[in-house]
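This report concerns only the one structure given below.
Every protein chain but one is kept in place in this view of the complex.
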Amino acid sequence: MIQSRPRTPLGYLPILLPAFALIAFYIVPFGSMVGMSFFHNLGGGAYEEVFTLENYARLVSPFFLSVLGTSFEVAFLVALFAIVIGFPFTYLLVNARRGTQVFWLIVMLSVLSLSEAIIGFAWSTLLSRTAGIGVLFEALGLTEKAQSYAPSLGAVLAGVTYIAMPYAVLLLYPILSRIEPDIEQASRTLGASPLRAFFNVIVPMHRTPIVVSFVMIFVFTLGSYLLPQILGRPTNWTLSVVISDQALLQSNMPFAAALSIFLMTVTILLVLLVTLINRKGAKA
Amino acid sequence: MSGLIVENVDKFYGNVQALGDISLTVDNGQFVCLLGPSGCGKTSLLRIVAGLEDPSAGRIVLDGADITSKPAHKRDFGMVFQSLALFPHLSVGDNIAYPLAIRGVPKEKRRAEVERLLELVHLPGKADRAITQLSGGQRQRVAIARALIMQPKLFLLDEPMSALDAKLRETMQVEVKRLQRSLGVTSLLVTHDQREAMTTADLVVVMSEGKIQQVAPPIEIYRNPANAFVADFIGITNLIQGRIDGGRFEGPGGALTLPGAKPGNATLSIRPEDIALAPQAGPDTLTGTVTFVRHLGATTEISVDTGNADEKDLTVSLPGRTHCPLEVGDTAHLSVDPAAVVVLG
Partner (left out) sequence: MMKSSALSRRTLLKTASALPLALAAPAVLRAGGEPLKVGVYGGYFQDSFDSFVYPEFTKATGIEIESIAVPTGEAWLIQLQQAARAKRAPADVSMMATVSIMRGMRTGLWAPLDEAAMPNVSNILPTLINRYDDGGLAAVGAVSWYVTVATNTDVFPEPIESWAELWEPKYEDSLGLLALVSNSYLLEITAKTFFGGTDYLSSEETIREVLAKVAELKPNTRLWYRDEAQFEQALKSGEIPIGQYYHDVTGLAAADGFPVRSNFPKEGGLRESGNWGVARVSDKIDEAQIFIDYMSQPSVQAMLARNLGTAPNVARESMDLTDEEFAAVSSDIEPVIPRYDLHFERTDWLNQIWAEMLQA
């Protein structure tokens, strides 16, 4: 492709604004965070602008590795649930009547508009012993006495999956709506029941979109810090909870920055790995 | 009772009737074409036979067994879709072997069957190719092979060649017909292309507006159309409205002797090649003014205005080498072989 360069400096004007926005809103804050992670914390939000590795030295510990493990566990399971529920749901949705589709898409968008705190409280009430499904299960005779299901890992997963679900659906919807109905019908005429056709053809056909959506939800979920606090026990608190505690309650900005960069670096490495594996798998 | 029987099938989409009281018998080994313009209900009928849609009323019977409520995946039919519907994530071989894999056929056997089918559709050794590496015609063959690998009781084709270019389409039509004949598989093909129907079918079912208009072998359909729709839809014809009285037809441009024809109002269907030029007006000629002359090489087509209804000029088709003395504006006298005239009610 041959393109002529602008002949005058003025010709570069149209790209200046986006370039400026990119630098101002992404690169500068990120750079200042990287810088911050090497500063010395003085407490109370104050820090000394000297170069130190102490923040990174502190985070290399079994404790933070295990918290990172918790983060990955929660994010992995949430991404898994969101895809396992979201993919069939979206598939049914794209094959549904127009009105039904619009209804569910509006529901999904409304969920996005809810604040995380509201969702957290709603789930903690729903899973409570005194006002939630605990009472229902007792009334139905499923449990002898009403029980509470929050806080727990399950509650965290339920709450975060609830938030992640609209993203899963909105990511998969445009892709699944391009499937020709013939594909599914063809596999039926060839001897596959609708269920087998779904698992044998529809799912493997969409391997790459599924992997991409999984990774996006995984990364998105890693940042969740409010719901693990509201719905989880301390062992379910993720690295993002620790980061928000450090930043908002301990006012230790340098350490919060170091933790964030640590989380980000490990995440990027993981995403690269998954992308690589998927590419290999697709070729095989 | 062997073969496929469609019995009094109705199909409604909401309040819209797509099929009305369709009954049809297809003998084993027969190749039947459902032919009609788009929206005539032919595809709905095929999908009902395939089990992809339920009829609103009526039955589908195969070899004496009622299969109306049998789900598509239990009918053991092979179907080729208009879009081909090949699975993009599977290789050529895995696409063709899909019905076998579903039924748990061991890998070696599948491999052998795939090779056999690839030979049959003239794609030997292409099993490991990706679908995206194939041309349109090759994909067509893969779709056919996939539909045939199970040796289906019924081979269904839904306008499978409409995406191919004209030349390739004709080749494929011949190939499909040969394949069907050699395998002896009972086949049902949906098309709006009469050439395709004429090429492949043992029996043509002409459909219009959800109803069957005529069921007959191709040449019958051409020679003896059951009604004006069939006559007009199949090939080119001249429809002339007039009155029959005492073995004489009187219409625009003149009269014709039609011995034994039923008296009353009638429409005649006369194929262009069944009309000849007469040197002068006679008792059995139609007369009109030449409005257009087309020298097409193989034939010469002359349009003659005889004052026919709807301002439809008669078309006369002469063999290409016949001398045509007429020019636009000349008066033409046309003679017709009474044996070639079809009287429509």
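In this document, chain identifiers A and B correspond to the written order of the chains, with residue numbering beginning at 1 in each.
The rule we apply is simple: contacts are C-beta pairs under 8 Å (C-beta built on N, C-alpha and C of every residue); 3 or more make two chains touch, one makes a residue touch a chain.
None of the values given here were measured: they were computed from a predicted structure.
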Chains shown that the absent chain touches, full complex: A
Of the residues A:F20, A:F63, A:F103 or A:F199, I need the one that contacts the missing chain. A:F63
Sole touch to the unshown chain from A:N200, A:S213 or A:N252: residue A:N252
Out of A:S110, A:T235 or A:T265, point to the residue that touches the absent chain in the complete complex. A:T235
Footprint left on chain A by the chain that the document does not show: 41, 43-46, 48-51, 58, 63, 66-67, 70, 117, 121, 124, 128-131, 148, 151, 229-230, 233-235, 237, 242, 245, 248-252, 255
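FYI, only the chains that are shown with their structure count from here on.
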Residues of chain A that touch chain B when the two form their complex: 180, 182-183, 185-194, 196-197, 200-201, 204-205, 207
How about chain B: which of its residues touch chain A in the complex? 50-52, 71-79, 81-85, 87-89, 98-99, 102-103, 146-147, 150, 156
